[in-house]
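Just below is one structure, and these are the notes that go with it.
One chain of protein is taken out of this complex; the other chains stay put.
After this line comes subunit A, so read on.
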């Protein structure tokens, strides 16, 4: 008997495919689901973009380091790099060299002032690079922590409305309750689907960005040491 009733109710309520569940859901639940799907799309876009960009960045660093430590003259290297747009270590190097050149072309006499200016220039460039590396990672963190709650909100709203409908229809059969709860739970499912990759990717990408930043800082320190030695040599030559 119950089985028959349930089946009749199911056939009356239509099938229970994902699309039907989504389409039968209430306005708020639908909104929540759409928002979660958009968030998922955006977070995956960030994940893909970042992972690609970090790979390219790392390759650039390796290439520059090999160039830098190849014994090539810094002047030549500066000439080749300054002509094109660079980022990462190249940008640091170019910024430092530009400050160096400007100081010596204008005939600066204070070695201490020159050293400080070069370090400032490199700091600014480093900060800009780091900012570029870590941009949009915050969105991943937000999605990772908030998406489950948003999904839960949709679920609670959906179950609330379905229970209200049951109270109105004066029926307590499981077949009446089930579709509403299923479509409400779909919101939580989508929230989790969006949040889990976002959390994982955030942890991975922020660690990667931290590593790259460490390498840039190390290079900046090293390069400023080299430049300060050069300054001392130039001053003693005179």
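Throughout what follows, a contact is a pair of C-beta atoms (placed from the backbone, for glycine too) under 8 Å apart; a residue touches a chain by one contact, two chains touch by 3 or more; residues count from 1.
Methods note: contacts and distances are computed from a predicted model.
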{"item": "Record-based protein name (UniProt) of the chain missing from this complex, from \"Transketolase N-terminal domain-containing protein\", \"Xanthine dehydrogenase family protein molybdopterin-binding subunit\", \"Putative peptide ABC transporter permease protein\" or \"Cell division and transport-associated protein TolA\"", "value": "\"Cell division and transport-associated protein TolA\""}
{"item": "Sole contact to the chain not displayed, among A:41, A:124, A:167 or A:225", "value": "A:41"}
{"item": "Candidates A:17, A:66, A:172 or A:237 - the one touching the absent chain", "value": "A:17"}
{"item": "For subunit A, the residues touching the chain missing from this view", "value": "1-4, 6-7, 10, 15-20, 37, 40-50, 52"}
